[in-house]
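Step one of this worksheet: look at the structure below.
A protein chain is absent from this complex, but the other protein chains hold their places.
== subunit A ==
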Amino acid sequence: MSATAALERRYRHLLRAYPKVYREWHGEELVSTLMATSDPEARRPSLKEAFALIAGGFAAHARNARAAGAPWWADGLQLGVLVVATTTFAMKIHFLYDSRPIWALAMIVLMVAIIRGWVRLALPLALVAAIEASRFLFLHGDAWRVTDFAPAYVETSSMVPHWVMVAGLAVLAMRPKKSLPTRSWAWLLIPALCWGLQFVYPYYEEMLPWLLFRAGVEVLVLGAVVWATVAVRDARWALAAAIYLIPGLTYLGENLSMHGRKGFAYWGLLTLLVVVSFVVARRTRQKV
């Protein structure tokens, strides 16, 4: 294979970092410019160009992921509510040792409503869920016998996610006649996967491999939020990430004495990444 052909083939591999729709529109143009700027003897892209293409591909994905027709804050708020709903339902609904079919079904409907942007359905559902989940706190033990289709949490950190959803959806509902973006159905796979894991490893959420996996994903995703913020130059994902952190930080605050140095370092890192995202959004605002 000639040097030119080998180089072009490698460039085309790197262009896979871009979204398909972007490649269809710009792909050949990019290849043409890449070949024109390259050393005719080169068989491999330079490191600088390879990095620029990967970064450019990620930025194109980030720009494509923005919801069309919604302001950045509504996009970020809806995404934040969806992330909190997804992680809460994935981790807090148990089918083996505390099966509550009505509650599970209601939470699936709530998640679908958030995914489809049906805020008028999602808000009352989230409100009923929040009141149900907090009934032990507000009504003490008397409410146990009145309604029992939802778990009655005693820790604030278990109730907070539900109130975060209510607050977020209430703000979104205040935009009359403004439709919300729809999100991918793939979000439903996250709770489905976690619920499936319950049947294989009933207490998987307390196992070290799971804790490490979750921590790794959180750090990676929040790192990606910083990078995506640089690409789109607004705070939509920083806002979503901050909303996601609220239940976790509430848990940390509620159980301060249980956390050692590692725990504080971990939550400190997550908080730092979110703060950095906001700082980046502010510094790059209106910058081209």
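By our rule, a residue touches a chain if its C-beta (ideal position, glycine included) is under 8 Å from a C-beta of that chain, and two chains touch if they have at least 3 such contacts; residues count from 1.
By our rule, contacts and distances are computed from a predicted model.
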{"item": "Chain not present in the shown complex, as UniProt names it (candidates \"MaoC dehydratase-like protein\", \"ABC-type xenobiotic transporter\", \"Na+/H+ antiporter subunit C\" or \"PadR family transcriptional regulator\")", "value": "\"PadR family transcriptional regulator\""}
{"item": "Residue touching the undisplayed chain, where the options are A:12, A:26, A:116 or A:259", "value": "A:26"}
{"item": "Residue, one of A:21, A:52, A:170 or A:211, that touches the chain absent here", "value": "A:52"}
{"item": "Touching residues (missing chain, whole complex) on subunit A", "value": "26, 28-34, 36-37, 48-49, 51-57, 59-60, 63, 231, 233, 286-288"}
